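Okay, handing you the structure first.
Only a single protein chain was left out; the remaining protein chains are all shown in position.
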Amino acid sequence: MSFLDQLIIHGPALLIALPLLGAFLTPLIGRVNDKLRNLFVIIILGITAILILLLAQEIFASGPITYVFGSTAPYVGKETVIRILFEIDALSIFMAMIGIILSFAAAIYSWAFMEKNTGLDKYYALLLLLTVGMLGMVLTGDMFNFFVFLEITSISSCALIAYYVNKAKSVEAGFKYIVVSTIGALFVLMAIALLYGQYDALNIAKLADSITFSFVDKIALVLLLAALAMKGGIVPMHMWLPDAYSRAPASVSLVLIGTTQAGLYGVFRVLFTLYGNVIELPTISMGWILVILGLLTMLVGVIMAMIQVDFKRLIAYGAVAELGYMFLGVGTCLTVLANPEVTLAQAPFAFEALKGGLFHVFNDALDVGLLFMVAGAVYYATKQTSLNSLGGLARNMKYTTVFFIIGLLAVSGVPPMNGFASKLLIYESTYQLNPILSIVAILASIMLLAIFVKVFHAAFLGPALPQFEKVKEVPKSMLIAMGIIAAFIVLFGLFPDLIVNTIVDPAANALIDNTGYLQWLTGGA
Amino acid sequence: MMTKRDYAAVGFLTITTVFLVFSMLLIHPFGNPSESAMDQYIIDNTVEETGANNGVTSVVFDYRGFDTLGEATVLFTAVAGVIMIFRRLKQ
Amino acid sequence: MIANIPYLAVVGLIVIGLSAVLFRKNIIKMIIGITLIEAGVNLFLITLGYREGSIAPIWTSSPGGVMAYPVPQALTLTSIVIGVAVTALMLSLAIHIYRHHGTLDVRKIGGDDQ
Partner (left out) sequence: MNGLSKIVRTIANITFPFVMIFGLYVIAHGHLTPGGGFQGGAVVASGLALILVAYGSKWVSTKIKEHDLSLLESLGGLGFISVAFLGIIFGGVFFSNFLVGTDFLFGGIPIGGAADFNSGGTLPLMNFAVGLKVIAGLFAIVFVMALAISKKEESA
């Protein structure tokens, strides 16, 4: 067996073990040399990214991979699943790609952005741990393991949000975040305990196979959805999100988007896979709840974004609005899927909506990430965050301005950027469910465009301000990081069909049809 | 004085309580869990498979060892976070 | 139904903890509330594995018997350690909040800024 085969076989374990090893080693290497440590972190994340690509190739070619920890005999019979296993299908690897791109960009961005701060050994270790948590959440096939990684993500992101401890607001944002996410995680644990108490299993596939949708299951579903939607920042539970995003260092905000998406992944996995066999039972209402929450999220995000004067806080509310689109797309799909009278073949728009929603998960991560990095660059150059005191930066920060224009167009869904590609899918498909939905969605997009054009005008155009005369373009590492993300945005915008067909389509298929996920259990492979 | 937030909190608390009470009453009776194939397998095979007398340790470090890696990571994360939060700041 | 009465202790702990988080204004009391919720969930987890008249799942030379299920105990152990980590981080943030504001009362700490 060649080395490459071995790498793919042990890939799922290495994806977690490698960044984890990096996190344990980072403080040791940081004692030797600072630059070496930065390089080490970037290399570790780079290798992880390559591994993810290798695995993705394998999964898109030949279906889900399972990896059992601790034994070569994966399970004993079909009745008992004893050990923890990773189960990676197209959706998992899709989310893992998002996470690793964000972390990789954040690590490069941090090189110059965080250079003048102290405590960087721990900062980089926590960044790697956050990546571990994110990857673990999306790759795992075990409910309790999911909870453990959820906690790793919460704890590391809380510490990173409170990075600027000398600012009271950052500490408060961190505290708010940890309280909210701990209670959420405990709800998740309670739900896991309820499921374990009934079915004596912790494995997602095993649970999905035996779930009967009793009353206790419904309570567990509510607990899981409430907690995970909160992690995902969906509207009645979004209060922590703007604080956390805007008070964290820009590089951390970037990765935080990934953790929010991992929360959304949890929602999707619970709805479509864990409760996938009984999805027809909760009638149509579940999908409509998602749709309405999505619309609310959109509107609240856009309206709150309008009145912000803080650059990063405004983007954070923009990010909230973007989250609404994903819920709208997925909810639309669920309304059809949960309706026993309509099959999927009769309503092809449902699948389009799901694809749009999932594609938008990727696009939102890139677009909002780029905007956060631009906001960080502006802060780095001017030490200002309030839009009222910014102005005329386009003269001195040419590249940053270009990146902001790309991000602005992408986030508000203007062709030819990637945001347009996914939003178009969502508009078209939701229109067929109910025209009002797509009208609201388009309206929210137009408002986003207006808001960000205003920001562009306020920060980058206008007369040169005397206090910003000496402002210089940001260092290369930050430009490279922004460039990577911007390149992805343009690439996705120019060839949306390619991306949709190669990675989004398998992910949507994996979500809609959970037989692939349960295959090894029900005796397929 | 109850504010709007307090009413919301009371409502949330009531709903949670009702849900939890119902789920507690509907789950299997206290002390009589249903036959668990997973746990029974572990009880039957721990000694041969892991060579440990302590069933819990064998679950923690062998059958569910990966959880323990995550748990150790959580602790590492918390320590790194606490040390980072109390770091010396540049004046 | 009647056999499930002991489980209500779990509900009690969780509700007391939640109400502390929601209604107390002191940050330390909120943290205590969260640890109470955690205790409730852990209690629930560990009772799931209890069988009437069972012994701990440890093989000794003493006469054996029915063994309690080991998996919930292991899960509880993991969850307790996670709880310790979370509490440590929350307390250190509380120390910082106290440094900045000289108080732990949430009403006197800035609150939301739009």
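All chains are identified by letter, namely A, B and C, in their written order; residue positions are counted from 1 within each chain.
Just so we're on the same page, contacts are C-beta pairs under 8 Å (C-beta built on N, C-alpha and C of every residue); 3 or more make two chains touch, one makes a residue touch a chain.
Since we're looking at a predicted model, the values are computed, not measured.
Trainee: For the chain that is not shown, enumerate the shown chains it touches in the whole assembly.
Mentor: A, B, C
Trainee: Please identify which residue in A:17, A:239 or A:344 touches the non-displayed chain.
Mentor: From the options A:17, A:239 or A:344, the contact with the absent chain belongs to A:17.
Trainee: What subunit A residues would touch the chain not displayed?
Mentor: Touching the missing chain: residues 10, 13, 17, 20-21, 24-25, 27-28, 31, 67-72.
Trainee: Could you please point out the subunit C residues that touch the chain left off the display?
Mentor: Within subunit C, the residues that touch the unshown chain are 56, 58-62, 64, 77, 81, 84, 88, 91-92, 95, 99.
Trainee: Residues of subunit B in contact with the chain that isn't shown?
Mentor: 47-54, 56-58, 60-62, 65-66, 68-69, 71-73, 75-76, 78-80, 82-83, 86
Just so it is clear, only the chains that are shown with their structure count from here on.
Trainee: Using mean C-alpha positions as chain centres, tell me how far subunit B is from subunit C in Å, no decimals.
Mentor: Centre-to-centre distance between subunit B and subunit C: 9 Å.
Trainee: For subunit A, what residues touch not just one other chain but two or more?
Mentor: 144, 148, 151, 155, 158-159, 162, 165, 190, 197, 202
Trainee: Touching at least two other chains at once: which residues of subunit B meet that condition?
Mentor: Within subunit B, residues 20, 27, 33, 36, 38-39, 42, 63-64, 67, 70-71, 74, 77-78, 81-82, 85-86 contact more than one other chain.
Trainee: List the residues on subunit A that touch subunit B in their complex, please.
Mentor: Within the complex, subunit A contacts subunit B at residues 20, 23-24, 27, 69-70, 76, 79-84, 116-119, 122-123, 125-126, 129, 132, 136, 144-145, 148-149, 151-152, 155-156, 158-159, 162-163, 165-166, 190, 194, 197-198, 200-202, 214-216, 219-220, 222-223.
Trainee: Can you name the residues of subunit B that touch subunit A in the complex?
Mentor: Contact set of subunit B toward subunit A: 19-20, 22-23, 26-28, 33-39, 41-42, 62-67, 69-71, 73-74, 76-78, 80-90.
Trainee: Show me the residue ranges of subunit C that touch subunit A in the complex, using the header's touch definition.
Mentor: 14, 18, 21, 27, 30, 34, 37-38, 41, 44-45, 48, 71-72, 75, 78-79, 82, 85-86, 89-90, 93-94, 96-97, 100-101, 109-110, 112-114
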